[in-house]
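Here the complex is missing one protein chain, while the rest keep their positions.
And then chain A:
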Amino acid sequence: MTVILVSSDNQDFKVDKEVAERSILIKNMLEDVGESDSPIPLPNVTAAVLTKVIEYCEHHRNDPVQVPEETDDPRKRSNDIEEWDMKFMQVDQEMLFEIILAANYLDIKPLLDVGCKTVANIIKGKTPEEIRKAFNIVNDFTPEEEAQIKKENEWAEDR
């Protein structure tokens, strides 16, 4: 069974139901709508991004549904991205951001994880200024505020 997804710029995408349902948002929509054939509008996702998202879901269509971890230590690893996913994520930063936003909106947890891990890997080892530069983030601290925070967190740093 196939479904039709419509991007924000009005492009139609015909997708297997099983693939589309990797998105929990779409899955829930389909359950609500029932047997109807009507296309599903996705006003927050452009065609370019939706193409990528569908590509990811197609590749991972047979993955088992993830079970939430019950470990005491919630710290997770970002160095375990599989090869296909790594290549998939070799896009420009704008697309990377769009994919993360789309994965968040469409509720596709594995894709969101991969996106966030990719960003985490860029952040690792960088100073705050380097991180700002990498992502074009504006520093909204006053110099006094910055100095204050640095001082407060001195004790926490690993020597």
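Following the convention adopted for this analysis, contacts are C-beta pairs under 8 Å (C-beta built on N, C-alpha and C of every residue); 3 or more make two chains touch, one makes a residue touch a chain; residues count from 1.
Note that contacts and distances are computed from a predicted model.
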Subject >> Protein that the absent chain corresponds to, by UniProt name, given "Adaptor related protein complex 3 subunit mu 2", "TBC1 domain family member 7", "F-box domain-containing protein" or "GATC amidotransferase" >> reply: "F-box domain-containing protein"
Original post:
Just one of A:Val33, A:Met86 or A:Ala120 touches the chain that is missing; which is it?
Top reply: A:Ala120
**OP:** Identify the residues of chain A touching the omitted chain, counting contacts across the whole complex.
**Re:** 64, 67, 74-80, 94, 97, 100-101, 104, 112-113, 115-117, 119-120, 123-128, 131-132, 135, 137-141, 146, 149-150, 152-153, 155-158
